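Before we start, here is the structure in question, set down as structure tokens.
All protein chains but one are shown in place.
Moving on, here comes chain A:
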Amino acid sequence: MEMVKRGFLRACINRSSLDHDLIDNILTPLCAHHEVTKPVNDELKEFVAEINDSITKLSQSLTFVKHPISGKEYLVFAITDATPDTHNYPGMTAAECQYFAMILDKLGNQEDGHIAWNEAYSELNFKAVARPPSKLRMQALIQQWTEMGYLLEANDRLYFGPRSLVEFEFYLRFNFPETIKPCHLCKQLVLWDIKCSDCGRKIHRECIRKYLRTRSNCPTCGKKWTTRLSQ
């Protein structure tokens, strides 16, 4: 089973962000090859938690995260408390690393945390760069970062992906205090989900749903909660 864990970890590092279909497509042949029973549901969560335990001391994590926009759960490999400038993969030029940080900045500065496709290619101020990447290269990079889970595409718009939510949690929390705030109830970052119609403060749908079972006001401003919860 240890070989399966290591093989699965290598696959997760390589794919970076996996939905449940991909996890299944990887685990089924891997477990068959090593002749062990494939872990499912709770066993899968435990299997992943055990791998996570072995890498926490190395500043890495392998955790499940639900993305509020797609509604899907992803398994994400992340470097603990990374910042965009440490995202420096070999084969990426200095300009391309800068571009990555710029895209995150654009997303972070948006009140609603998403941008239109064309905004990813316009109004880019490359500092001290002789040759900014071509549009074709930028498109290829955006696609690569989406595949890796740093970005997520939905409804023709670009959002922070599941890996960014985990890996850059610290960075986002402290660099965009105007637009990115923690949920008043659980203290984790909330980017989309739902807003109070009075104070405009964002809150997790699940958090407010539980809260409203026993109370009827907004936990932030105290006024009566009037926003519909269902999507």
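The working rule: contacts are C-beta pairs under 8 Å (C-beta built on N, C-alpha and C of every residue); 3 or more make two chains touch, one makes a residue touch a chain; residues count from 1.
As a working rule, contacts and distances are computed from a predicted model.
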Chain not present in the shown complex, as UniProt names it (candidates "Dynamin-binding protein", "AP complex subunit sigma", "Non-structural maintenance of chromosomes element 3 homolog" or "NADPH oxidase 2"): "Non-structural maintenance of chromosomes element 3 homolog"
Where the missing chain touches chain A, by residue: 3, 6-7, 9-11, 13-15, 22, 25-26, 28-30, 32-33, 54-55, 57-60, 79, 88-91, 147
